[in-house]
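Notes follow the structure.
Only one protein chain is missing; all other protein chains are in place.
In this document, chain identifiers A, B, C, D and E correspond to the written order of the chains, with residue numbering beginning at 1 in each.
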Amino acid sequence: MSKEYFVNTLQVGEEFTDYFLVKSPSIKVGSNHKTYFDVTLCDRTGDVNGKKWDVDEVEGANLGLLKDGDIVKIRASVSEWNGIKQLRVARIRKADPGSDGLEMADYIKAAPEDPGEMFDFIWDKAQDIKDEGLKKVCTDALEENKDRLMYYPGAMRNHHAEFAGLLYHTKRMLDLGIRACEVYGDLDRDWVICGVIMHDMEKLNELNSNELGVSDGYTVKGNLLGHIVMGTIRMEERAKKAGLSEEKTVMLQHMILAHHYEPEFGSPVRPMFPEAELLHYLDMLDAKMFDFEAALEGVDGGHFSERVRTLDNRMLYKPTFKK
Amino acid sequence: MSKEYFVNTLQVGEEFTDYFLVKSPSIKVGSNHKTYFDVTLCDRTGDVNGKKWDVDEVEGANLGLLKDGDIVKIRASVSEWNGIKQLRVARIRKADPGSDGLEMADYIKAAPEDPGEMFDFIWDKAQDIKDEGLKKVCTDALEENKDRLMYYPGAMRNHHAEFAGLLYHTKRMLDLGIRACEVYGDLDRDWVICGVIMHDMEKLNELNSNELGVSDGYTVKGNLLGHIVMGTIRMEERAKKAGLSEEKTVMLQHMILAHHYEPEFGSPVRPMFPEAELLHYLDMLDAKMFDFEAALEGVDGGHFSERVRTLDNRMLYKPTFKK
Amino acid sequence: MSKEYFVNTLQVGEEFTDYFLVKSPSIKVGSNHKTYFDVTLCDRTGDVNGKKWDVDEVEGANLGLLKDGDIVKIRASVSEWNGIKQLRVARIRKADPGSDGLEMADYIKAAPEDPGEMFDFIWDKAQDIKDEGLKKVCTDALEENKDRLMYYPGAMRNHHAEFAGLLYHTKRMLDLGIRACEVYGDLDRDWVICGVIMHDMEKLNELNSNELGVSDGYTVKGNLLGHIVMGTIRMEERAKKAGLSEEKTVMLQHMILAHHYEPEFGSPVRPMFPEAELLHYLDMLDAKMFDFEAALEGVDGGHFSERVRTLDNRMLYKPTFKK
Amino acid sequence: MSKEYFVNTLQVGEEFTDYFLVKSPSIKVGSNHKTYFDVTLCDRTGDVNGKKWDVDEVEGANLGLLKDGDIVKIRASVSEWNGIKQLRVARIRKADPGSDGLEMADYIKAAPEDPGEMFDFIWDKAQDIKDEGLKKVCTDALEENKDRLMYYPGAMRNHHAEFAGLLYHTKRMLDLGIRACEVYGDLDRDWVICGVIMHDMEKLNELNSNELGVSDGYTVKGNLLGHIVMGTIRMEERAKKAGLSEEKTVMLQHMILAHHYEPEFGSPVRPMFPEAELLHYLDMLDAKMFDFEAALEGVDGGHFSERVRTLDNRMLYKPTFKK
Amino acid sequence: MSKEYFVNTLQVGEEFTDYFLVKSPSIKVGSNHKTYFDVTLCDRTGDVNGKKWDVDEVEGANLGLLKDGDIVKIRASVSEWNGIKQLRVARIRKADPGSDGLEMADYIKAAPEDPGEMFDFIWDKAQDIKDEGLKKVCTDALEENKDRLMYYPGAMRNHHAEFAGLLYHTKRMLDLGIRACEVYGDLDRDWVICGVIMHDMEKLNELNSNELGVSDGYTVKGNLLGHIVMGTIRMEERAKKAGLSEEKTVMLQHMILAHHYEPEFGSPVRPMFPEAELLHYLDMLDAKMFDFEAALEGVDGGHFSERVRTLDNRMLYKPTFKK
Partner (left out) sequence: MSKEYFVNTLQVGEEFTDYFLVKSPSIKVGSNHKTYFDVTLCDRTGDVNGKKWDVDEVEGANLGLLKDGDIVKIRASVSEWNGIKQLRVARIRKADPGSDGLEMADYIKAAPEDPGEMFDFIWDKAQDIKDEGLKKVCTDALEENKDRLMYYPGAMRNHHAEFAGLLYHTKRMLDLGIRACEVYGDLDRDWVICGVIMHDMEKLNELNSNELGVSDGYTVKGNLLGHIVMGTIRMEERAKKAGLSEEKTVMLQHMILAHHYEPEFGSPVRPMFPEAELLHYLDMLDAKMFDFEAALEGVDGGHFSERVRTLDNRMLYKPTFKK
């Protein structure tokens, strides 16, 4: 069944029946000492808090079985509290995506391109690398991690925190990076491609993620070392396996290590050759473009967005002549 | 006559005769109370200090006539003082570039592309703009300033401080900016083109420059307002003439105003729409690529450059496998 | 009828009937699913939240008609919640300031001096300017904006966010600025007067304001450019009309541009002549004095104020010997 | 004899005979192994390096007796080295200011007002204080330090580093402070007067100074504690003697402690009442006005000064219409 | 009676009867217009909010008599709200610690060592000082303040905000400081001991504290001057009484003044001799160790703590092999 009501277009007062994905479900007791069910209801356009009041013991037991990632069918009405929408849920039951004929893509925030096609794009560029060692480093890493790349997000929150977000981030950086080599002739295309493909690879081990691309946090290693240093450590072994010289090994490690540029964002050294410098700007620009797109989505022409914390607290403007 | 000895390849001990461009010539008295002639000798590869010792009154009078931008023919030998090369000048006379058959391009640091071709590239992109108002803003400004754009440097020192450096900077940013529109579909190509073309246009009135693209300083207006605010002020009148709406006028002014991004680098506001954000990164990246190229020129493979002040004091690395 | 109960002296437990100005009125639904009316009630001494519980449909329809700036007559009692006072409203009706014989000055926070007199003070000082061009710039701007200056606030929040606050700010700066010229003989009085009068003039176009001097936000232009740059742009045309030389035009633009001094507060250049430097300190000092007065109002002798965000989070002290 | 040649108007090539004050005299051996005499020659307009070449043993012994603060009569010619003027001294002898009929004021940089009159101005304002305790604090301190105040500089370098500079700084701050009380009615005049008079009093014990108002450095106590904390400590005893209450004592200590405002400039707390806040701005403004006057002195109209380190490295502008 | 239920081990759902210490008791009116009693209930392991609903007038009058530091006996059940535990109180009465046989140590957060023993440790080290003046300074201060040192906390919040926390902080610093003298032979043990003992002594006058070591805020003097400057002022008189030379007096004042090292943390000067430098690091390290211990208490092996504001917002890790 095709979904009709999406989070970002719900109207106050509206009553409806539709499917949503469940996040953080819990049974609570209100200040009036009655039990209610509290849940975040999500689809690909966002999420909204929902409450089912006056839950009795039997229902409570059932609702207590719901968990993160389940799909539910609800009947609800839309109210507003301090300018924030909320769903008053009248009926709720667990759905079976299969038998209910649901399209999972409707329920999770996902990169706008097909993971398989993005992976192929990246794979093809890796095959283009002329330096055999660099090519093997990329090929090995892509093969090893292909399964998880198909769904891993690029972050827990913030930019590219979405299904296949890491792949999408890598793909767009690669796309622009190769074009930059056409403008700036001193750049070595092999190093740009390899640097882009490898720069965030250890996010796969820094973050946890379920197969919907939702991360609930960092690994112990992720907290104690961070993906930048993890990638630098891991490269030692990858480079050895690919037969890279010590100089090239250190240069690849340097690219990973320096790609956040600022010490306070995790890079203990700053880029020392042009491809490493470019890598930083590709990374920055892709993050910014992602954040701009996200923040301006749903803003009306002639108006400003809310302030965006990850963009130095800026409000963004959508001109009147933009649809 | 074609120049043979260039500043960046002079060898200590070598004696030679060749032409150089004159900068900061002056007659001085040494600690031994004798008069000598002190001058900076330049060509497109750099500059070196030269001294002619024991100048008598007649010669002093002649040398006193030399001025910035003259070409001289000298006979000299190369010595070294504290690791810095210096020329001991034995003979010196003013040359006439025309009758001596000199190629001026040998004597000044210049952008590596032909000014006419760069201008045409930019002009063509301006003609591509679909919004008639934006197109007229660009076309008017390019026509008005064509003569000076053919030689103006992009700065007094630092990146793009060279003949036609401003044009080269604009051209490469435009080249990458248009490619970025192919990767990031939300970007409006018209605004990217117009933003890039106009962003530094008032450098023409912030800096002084002779026709060799050498700037000896800032104008009064340049010091008191700076090219960013000057460009914003000037846009008021340009936009009116081009019939732009108030919204579009303000948006163009915002792009100019925000393109340095950081307040401490002269932008009182940060970019508030994606094209303004991109403009900043194009500007940064082109400056960085310029500085990397310049700093690594002449560095041997496997070695580091000197520390570069404009690159946060980094030393840059040239790998052994780079020629 | 003269107002008796003011926000800053309401006592918990007290029951009363009086008039207040309405801000942000809205009908809401509580967690008990009942409808109530929520409103901010203001007078010149401050504001307090009010709630009328259990609003039925008929009354809700009436209350739904109230809007920002209306005056209401209420019967209410004062309660306290987490140390913050709140009004439980028993009765409420819209008042007619005219027929109820109300003094509007009781209902809005206003500068403590009469707008007309402040305007005259400023106007007189402008007439004192000896340089004809500078005088015309001031005279023209004052004439053009007289109507709005009579009520415009100096800010949306923070210092001088009050009826005629912009005028009050300008007047006190002018008063001290002229005295400073008596102490510092090198200062040119003409430039001090003109700089002070013009420095914030474009706040009139950066902020929205109703005629009560209450601003609900920034204009699009205000957000994208800010009043400092707007004032600099606008000066181009004003100066031309007044026949100012280019040097004087640029100097006036510089004064406006530099008056916030710090880049991160919006000034891309720092003051480069003494009158511009003085202007900055006059502006700072007046803002600080305003904030100190406001923060210490109502503090008892021997106690500290709350922390004041705009004063670097300081608590201020009122000595025991101050009344 | 009245001085004719002043440091700030010496012309290259000029030969002359006149008197100068001696600073840092020393006998040195040149790279040609000959002995020469090196000295800084000063008058109230600035200082210039002088060298007497080829000094023999007898003359060396004589010159070796010269010390800081002596006046010498020299015959010299003006040369220039790297754009910096230098005197080639032909003859030099120690002068006797008395018998040579010299005006000491020609030889030292001094505040432009008479110390006695400045002291009287300050004394009179102290007598105006209505609070008997505060008045006694000021009166005692002025009496105790009158002798040294007549010549003490306000700093070792930077603003008010001149004969009676501390007095001049205090006097001008007081002059403006009292006027500020007329504009800002909430300010308590007594506290403003007392705060200004006492704020820098311990500079007398932080800095060394000879009777020409030239400081050669800090005292041990000055280095280990600084005048701000020294003034705060000293106030404990002064206040006790004047019979001030503990509250008033602590408030005076707070004013001294907070007057630099920023922690990194030595104030561990920021001002917490309005008179302390004003004190900071009076201090800042007077320092700035001093630096502007000094930096613009000698700059031609339509030109910029050198960059001034103490003014955040700004160049200052003198307009063409300023004489 | 020995306490059984401690705040840090209460289980949601659990019902129990036990004693707690009262903080911030107050009678409030809920959104349902009913009266309830709101209180913070504390023991040595932490605190938890408690509410007794539907309080009638008689009970309200009784509860209104409770005050900070009282012990109550309650019957309550544990609920949870947004992940924060809360007690629903069914019965509550004031207890008498004496007749109920309570151990006060169960109710207040206290340093883990006995105050008397800590004081003796410090006293003994003071007797070890060889310089008679320094010894007298310490001995006098310890004698004068012994009573309050037995319970004073080291802070209002943050590290060492506990019964006898100031003593505990001083004792551990002293213990490590003396050991550091064994490693770094250049350090003068006398100065290390005296510096540690005196560095925070004026916290006794900067903070208020009841005899349970709970501080409810700063004194006026504490706010206007701070304990660092207060300690420096006070040392003037102490040193005079102990017959210290001016140099030693200033050095002791410097140690106190510099011990926070950074201007923004209250030190207007940085340490200028080795013992002053060591003092700073002893202070830092002891604060950090305290915060680490506190933050990791109760964290399970293999998990991270919450982010700790006073530790630059770090999460801390407890390894799986730690119990």
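Methods note: a residue touches a chain if its C-beta (ideal position, glycine included) is under 8 Å from a C-beta of that chain, and two chains touch if they have at least 3 such contacts.
For clarity, every value in this text was computed on a predicted model and none was experimentally measured.
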Visible contact partners (per top-of-document touch definition) of the missing chain: A, B, D, E
Contact with the hidden chain (one of A:243, A:263 or A:302): A:263
Residue among E:117, E:147, E:247 or E:264 that touches the chain left out of view: E:247
Touch list for subunit E against the chain that is not drawn: 172, 175-176, 179-180, 182-184, 186-188, 247-248, 251, 270-274, 277-278, 281, 284-285, 288-289, 292-293, 296, 302, 304, 311-312, 314-322
Touch residues of subunit A, complete complex, unshown partner: 220-221, 223-226, 228-229, 232-233, 236-237, 246-247, 250-251, 253-254, 257, 262-269, 272
Touching residues (missing chain, whole complex) on subunit B: 30, 32, 79, 81, 302, 304, 315, 317
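As a working rule, only the chains that are shown with their structure count from here on.
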Superposing rotation of subunit A relative to subunit D, computed on C-alpha atoms, to nearest 5°: 180
Centroid comparison with subunit D (C-alpha atoms), farthest chain: A
Chain separated most widely from subunit B, comparing mean CA positions: E
Self-contact between copies subunit B and subunit C, residue sets same or different by half: same
Gap in Å, rounded to a whole number, between the CA centres of subunit D and subunit C: 42
Centroid distance [mean C-alpha coordinates] between subunit E and subunit D, Å: 48
Overlap residues in subunit D, where contacts from two or more other chains coincide: 247, 251, 272, 302, 304, 315, 317
Chain contact topology (line, ring, star, complete or other): other
